[in-house]
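These notes concern the structure reproduced below.
Then we have subunit A:
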Amino acid sequence: MSATPPTASLLREGLWHQNPALVQLLGLCPLLAVSTSAINGVGLGLATLFVLLGSSLAVSASRQWVAREIRLPVFVLIIATLVTMVELLLRAYTPGLFRALGIFVPLIVTNCLILGRAEAFASRVGWRPAALDALAMGLGFMLVLVVLGALRELVGAGTLLGDAERLFGPGGRGLGVHLLPGDAGFLLALLPPGAFIGLGLLIALRNHYRLRRAGAAPAEALPGAAPA
Partner candidate 1 sequence: MVEIEPTPHRFPGGLTLPGHKAALQTAPIEVLPLPDELVLPLRQHPGAPALPLVAVGQRVEAGERIAAAPDPLTADLHAPAEATVVALERRALIGAPDAQGQCLVLACAAPGSRGEPPAADPGAGAIDTPAAQIRRRLAAAGVAGQGGAAFPAATKAGVASASQPRLLILNGAECEPYVACDEALLRTGAAAVLRGAEWLRRAAGATAGVIAIEADKAAALAAMAAALAATGWTHWRLQRLPVRYPAGAERQLIQLVTGEELGAGRLPAEAGIVCHNVGTAYAAWQALEQDRAMTHRVVTVTGGGVARPANVLAPIGTPLATLIEFCGGYTALAHRLIVGGPLTGVAVADDARPITKGTHCVLVAAPADLSNPGPERACIRCGDCVAVCPARLLPQQLLQAARRDEDDELARQRLFDCIECGLCAHVCPSHIPLVAHYRRAKALVRGRQRDAAAAAQAKARYEARERRLAAEAAELAAAREARRPGRPAAPSEVGQAQDRRAAIQAALDRARARAQQKPADAPPDEEPPAS
Partner candidate 2 sequence: MRQFELAPAPHTHVARDVTRVMRQVLLALLPSVLLASLLLGIGALLNLLLAIGFAVLVEAYCLRLRGRPVWSTLQDGSAVVSGALLAMALPPLLPWWITLCGVIVAIALGKHLYGGLGMNPFNPAMLGYVVLIVSFPVFMTRWPDAVAPAPGPWPVLHYTLTGTLPASTQLDAITGATPLDHLRNQLRLAWTWSEIRAGVYYGPLGGAKWQWLNLAWLAGGLWLMSRRIVRWQIPVALLAGLTLPSLVCTLVAPDRFPGPMLHLFSGATMLGAFFIATDPVSASTTPRGRLIYGFGIGVLLWLIRSFGSYPDAVAFSVLLMNLAVPLIDRHTLPRRYGAPRA
């Protein structure tokens, strides 16, 4: 890559135009599985952001020395190291959250978003744009995780940040808000189908907004939210 894209455009790409969850549809497996509450979303989002940022920096910095033929194992090694660190940190400081996220923390290694950014972007540019891109993509991913998590928590359990102590310790207990009476939650939202329906609605909403801005044909003419 010769020209480095400007900062603002990198941020816009990651958060909106090329949002990893809503447009590229990458990393959906952990996204759908753990987004049962906003706090879970924040937790996994932060972990992914950390790994993405670290791996992008490392990949970009080491791109001169890594032979093309073995780049993928090297990327995986870097990512796996970072994931192990995150896993140990989570286990040490937020055991509740770690239990809630379960297998999806170690599985960050396999999140195609991270490997994808390393291969497609970080390994071709300097560390500054690589870090910016990782930040933007990680934030975009986290944003969807949090929104979807909050949505599902709200609809499914009637609370918001109801399990904040998982992330913030006992001090976070007061943060939760109960909006619906006890057993009135729309349980489906917390079950796997709820994740799919919720994500589908978010994608539809994004398309709707984009089309409204573009002044294009009604939503039914859309081919869907498939990545370009």
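Selection rule, in plain terms: all candidates are chains of the complex that A comes from, given by their letters.
The rule is simple: a residue touches a chain if its C-beta (ideal position, glycine included) is under 8 Å from a C-beta of that chain, and two chains touch if they have at least 3 such contacts; residues count from 1.
What you see is a predicted model, and the numbers here were worked out from it, not measured in a lab.
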Expected hit for subunit A (complex, candidates 1 or 2) is 2
Per the touch rule, the subunit A residues reaching candidate 2 in their complex are 183-189, 191, 197, 218-220
